[in-house]
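A short worksheet on the structure shown next.
Missing here: one protein chain of the complex. Every other protein chain is in place.
Moving on to chain A:
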Amino acid sequence: MANCIVNYGFSAFILFVWMAINIFLFVYFYFFYDLGPQFFYTRHLLGSALPWARAPAAVLNFNCMLILLPVCRNLLSLLRGSFVRCSRTMRKQLDKNLTFHKLVAYMIALMTAVHTIAHLFNLERYNNSRQGLDDELSTALSDLADTENTTYLNPVRITNLDPQQIPTYFAFTTIAGLTGVVITLALILIITSSMEVIRRSYFEVFWYTHHLFIIFFAGLVFHGAGRIVRSQQRTNPPHNTTFCKDHPDDWGQIPECPIPQFAGGFPQTWMYVIGPMVIYLCERLVRFIRYMQRVQYKKIVMRPSKVLELQLIKNGFKMEVGQYVFVNCPAISQLEWHPFTMTSAPEEDFFSVHIRSAGDWTDKLIEIMKKVPEGAEGPKLGVDGPFGTASEDVFDYEVSMLIGAGIGVTPFASILKSIWYKFKDSDPKLRTRKIYFYWLCRETHAFEWFADLLQVLEKEMEERGMGDFLTYKLYLTGWDQSHATHVMVHFDKDTDVVTGLKQKTHYGRPIWDKEFEQVRKENPTSIVGTFLCGPEALGKVLEKKCAKYSDVDPRKTRFYFNKENF
């Protein structure tokens, strides 16, 4: 329990605040419409379906305001920068942006469902009242029309159509109805194409369909323009509902009961969403400006195992370790921007990305790059970024555990290179005293470009007598009988048969309990930062281990878990 607080405390707090605001809005607006005297006559026609529709509407306003913010990555990057002086925990929250975006989306979907169902009841009841099927008061209220001295209450005015079709007719001919149907449809399409299966396999479908949010927000802003939720207005002399509700025939004829006047509420949704919409527009503008900036090629290298390395130069580009950029190639697709972690160190005069073949866009990019002749410039590229991730924090921890699975090792390539440069320059900013590096990979091919880096580091560290600064363990998870035989035959060689490094390759997956025990034993009083770039499942395992091996006592070892996410 105590470990949970250490690791999850702040996230839980944010979620609690968000949920509390949602609940407050729902309950407040429910009672506003359920008890407010100005809605007395409206409630007479609609019953409790009125507050049931308006309460989720308030929650929807709030959440539609929030949903755009977690995906403004330039804004988030700015906020992360300004939090540099604040504690570690604050900055970690900004990594969970996508999780929050999804949570808000679920809330929007749920509230849309409640809102729509309540309005179905509302329309049915309005229709019945208009048809004269309810009591005398309802009929009298529904008869009120928009003339020179009356205003309508019941927005359903039409009677000369098949009564079963009137609600459908109303839905498609009023602003509220039509926008409601259109934006709900847009929301459904966005949700079905955002399901994990579709998103992971066909990113393009997900990305293009997600742009339906433009229609969603446009419709949302105009949804209330028709002002069809009516409340009673003050008249002179005042209309006393308690008395007058029993004398609908006498309205306008006796002094106590002038004809009641109604007006719709001022549409408020635009006030909630206009700010985030402007911010998001600025975000897209920044991306566009960055796209227009010129990107030069320094080198294009085809690595084994269908990995492409691009070394690029851009004016005024400044990066930190482990950051990522979004790359766009108009020759392949105008609209698509794909994220890649940079594998170069800030100390170098260029930045590089290693791109693996993992779908349509990356395959086409590799094809195009293969055809570029030696020394020539490649196709025009747009680069947006750099954007910060948890890896920036790695030098703040005295002890760091870096875990990279497969191609997920890329941010750590950047970190290790940076360490090498900092060492050479004896940079005093380096707070780190010890790094544990774990690389998990299925096949040996992918080792090659990284193995070179590790070999250089190994040599460098030995020359300076800093052999125990970096402890690295390589795990080959895709071994089979032929691997095992090969290793058995060469077991007595000094260097590893697979990588040529002094550190031997392990086979199979790491036993995390042992690893965490070892780190804790060797660093009994430190704060250890754990960084992962790899699959979700591994992230969950590591999160649990961090919680398990952390001590609430601040003088003892504590593990903080950071996950990279795309």
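Please note the rule applied: a contact is a pair of C-beta atoms (placed from the backbone, for glycine too) under 8 Å apart; a residue touches a chain by one contact, two chains touch by 3 or more; residues count from 1.
Here is the rule we use: contacts and distances are computed from a predicted model.
Student: Among "Cytochrome b-245 light chain", "Elongator complex protein 6", "Glycerol-3-phosphate acyltransferase 6" or "V-type proton ATPase subunit", find the name that the UniProt record gives to the complex chain excluded from display.
Tutor: In UniProt, the chain excluded from the picture bears the name "Cytochrome b-245 light chain".
Student: Which listed residue, A:L15, A:L79 or A:I117, touches the chain dropped from view?
Tutor: Going through A:L15, A:L79 or A:I117 one by one, A:I117 is the residue touching the chain not shown.
Student: Using the definition of touch stated at the top, determine which of A:M195, A:L281, A:V372 or A:I511 touches the missing chain.
Tutor: A:M195
Student: Out of A:L110, A:A171 or A:A263, which touches the unshown chain?
Tutor: Going through A:L110, A:A171 or A:A263 one by one, A:A171 is the residue touching the chain not shown.
Student: Of A:N74, A:N127 or A:S414, which one is in contact with the hidden chain?
Tutor: Considering the complete complex, A:N127 is the one touching the chain left out.
Student: To test your reading of the contact rule: which positions on chain A touch the chain that is missing from view?
Tutor: Output for chain A: 113, 116-117, 120-121, 123-124, 127-128, 163-165, 167-168, 171, 181, 184-185, 188-189, 191-193, 195, 197-198, 201-202, 204-205, 208, 359-360.
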